[in-house]
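Note that one protein chain of the assembly has been removed; the remaining protein chains are unaltered in position.
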Amino acid sequence: MIRVLIWNEFVHERKTPEVAAIYPNGIHNAIKDGLVELLGETVEIRTATLDQPEHGLTDDALDQTDVLLWWGHLAHDQVADAIVERVQGRVLAGMGLIGLHSAHAAKIFQRLMGTGCMLRWREASEREKVWVVDPSHAIAAGIDNEHFEIPQAEMYGEFFDIPQPDELIFISWFEGGEVFRSGCTWRRGKGKVFYFRPGHETYPIYHQLEIKRVLANAVQWATPSGSEYFGEAREC
Amino acid sequence: MIRVLIWNEFVHERKTPEVAAIYPNGIHNAIKDGLVELLGETVEIRTATLDQPEHGLTDDALDQTDVLLWWGHLAHDQVADAIVERVQGRVLAGMGLIGLHSAHAAKIFQRLMGTGCMLRWREASEREKVWVVDPSHAIAAGIDNEHFEIPQAEMYGEFFDIPQPDELIFISWFEGGEVFRSGCTWRRGKGKVFYFRPGHETYPIYHQLEIKRVLANAVQWATPSGSEYFGEAREC
Amino acid sequence: MIRVLIWNEFVHERKTPEVAAIYPNGIHNAIKDGLVELLGETVEIRTATLDQPEHGLTDDALDQTDVLLWWGHLAHDQVADAIVERVQGRVLAGMGLIGLHSAHAAKIFQRLMGTGCMLRWREASEREKVWVVDPSHAIAAGIDNEHFEIPQAEMYGEFFDIPQPDELIFISWFEGGEVFRSGCTWRRGKGKVFYFRPGHETYPIYHQLEIKRVLANAVQWATPSGSEYFGEAREC
Partner (left out) sequence: MIRVLIWNEFVHERKTPEVAAIYPNGIHNAIKDGLVELLGETVEIRTATLDQPEHGLTDDALDQTDVLLWWGHLAHDQVADAIVERVQGRVLAGMGLIGLHSAHAAKIFQRLMGTGCMLRWREASEREKVWVVDPSHAIAAGIDNEHFEIPQAEMYGEFFDIPQPDELIFISWFEGGEVFRSGCTWRRGKGKVFYFRPGHETYPIYHQLEIKRVLANAVQWATPSGSEYFGEAREC
């Protein structure tokens, strides 16, 4: 049983009718539905949002979390630094973290990367093709036609200011001429981190089967699997 | 159910009494016993040896193999090139490969690496400590005391002429003053490759619990898990 | 003084008038002109072709080579295995190797990679944009506008069956919908290897300034720079 926590700032859906029309219960619940659909009883899923006490990321909540998914965009700077530090500590101690779309600019992601994580972008409802460049990777399982297509997407383009990924799994092509490293992994401490680009709030991206598939794979991959040991500084 | 094939050149055990005393049924069967002990009914294990037709690595045998373990030392050059090519093709198509100890100099390993894979060595019954340097990795699961010790080992020392590993999991320390990258992974095509240093024939290394644990983890890790798709050259 | 050897199979230029029109002295001499233009007296450049004795890759010639560039396409299988082995040995001992365009399928490249190195392709005079994804890398020096464009190119698309690069410097975008890891590095033994995708024989690609710039950078980068020591197998 993998214990999943889906965090969403939950701002767009409450303030923009077109987003609410696509995600009436919030992006977090759409993601949850996808994971339940594909992973069934092998996962136990909870959600948390920015407006909850401690943003729903209490020690108690994190004690019960194997993998945390993070969606944020408008309110990155409203996430308290103390909570960011707490989440970072959990990742280093083994919790998986999946950063979604504009979470590239979330404090927690920047802090784990050590870079600015900036990129180019354009909102023009462009076609995106997501190509598999590591077919051996568990996160690519089920993407069997070499790539999949997202009919309408916000463009993210290189240079994406991240550390070189430990593993590069997906590269996106955009109609307007850009490319982007869309699926990347890194190890931090004992925790595994996956960043997945698609997920703009004005398109029904989390309802698309391939996206659900990648997220389900990523949840399984990011589950702690290594040594129980974790290094503390210590004289010996 | 993971389908495992353990290949052993099976020469030392037949010709050197001290090796036969440690591995009366051959190294392959000792490894098999360890996997059965830890993985039970989740694996189906067969063995193959150099002296069998096609070295036991027929197309039929490989059709039923998810992960191949390889132990060789004295007889690397007796492995037919056509069989090496066949095994390489299988790895590129997704079969996992686990190279054991002196398999660093096996044709199949050199061919997948593209380098000479040479190293320094010394047989002096030295103490070896195997340190975990990636505690997040599934292959390190269960090695919870930061390192484990092998009381008597043959020394392998750097420089080990391999491509930089995709993941470096274990580094060994030797009493005599050397270090060695003892647990390394690489992706090749759709297949996963793991090299694991310990395993000299004159010591009871495959009877040691931590070694069994690492091999059991590695078998699970090397099982094909990615996209069904595999790239052929093609015009489009 | 960097000693450069440019190897070209030199077949297309002699048999196809349209190629001869673009490269009247052969692709090798066009590449040479570009290097001379940008690197001047800091390089000493020679060329070699398939039809010469030992394909021009004699021990003497290689003794005087710091960096070897390789262009081949139609005649990969006419390169003698013994010569391939010799070149591989030189790379492992420290010589730089730059694989150009269809050299992805050259024996020497496949042998150093350990994979099939296959890809998708299409000849349709498409526009290619080459994006910088590692602006810190010396090979990207001078590409200061984030990307450069090749007006007409043959398309190469993923999945490109190579080991994950040690460093990924360029990703290409193609008009028709594909992406490609166009500039990649790997270490093999003491030698450095760079693969650079652009270079189809029916377009004036080696006359383009950005291409010359990347090749000049790559020559400097691939020059041996490490320890004089190189590991031989040895007991100690």
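So that you can tell them apart, the chains are marked A, B and C in the order they are listed, and the count of residues begins at 1 in each.
Simple rule for what comes next: contacts are C-beta pairs under 8 Å (C-beta built on N, C-alpha and C of every residue); 3 or more make two chains touch, one makes a residue touch a chain.
Just so we're clear, the structure is a prediction, and the values are computed from it rather than from any experiment.
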Next item on the list: Please pick, from C:73, C:192 or C:212, the residue that touches the omitted chain in the full complex.
Entry: C:192
Margin query: Tell me which of A:94, A:189 or A:224 is the one touching the absent chain.
Written below: A:189
Checklist line | Residue in contact with the excluded chain [from B:20, B:93 or B:179] | finding: B:179
Check: In the complete complex, which positions of chain A touch the hidden chain?
Finding: 88, 92, 105, 111-116, 118-122, 157-161, 163-164, 166, 186-189, 229-236
Notebook entry, point to check: What chain B residues would touch the chain not displayed?
Noted result: 129, 131-135, 146-147, 157-160, 164, 167-168, 171-174, 177-179, 181
Item checked: Touching residues (missing chain, whole complex) on chain C -> 94, 132, 134-138, 140-146, 166-167, 187, 189-192, 224-231
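Rule of thumb we're sticking to: only the chains that are shown with their structure count from here on.
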Checklist line | Equivalent-chain rotation between chain B and chain A, CA atoms, steps of 5 degrees | finding: 180
Margin query: Report the inter-centroid distance (CA atoms only) between chain A and chain B in whole Å.
Written below: 34
Notebook entry, point to check: Just curious, how far off is chain C from chain B if you go by their C-alpha centres, in Å?
Noted result: 34
Next item on the list: At least two other chains touched by the same residue of chain C: list those residues.
Entry: 157-160, 164
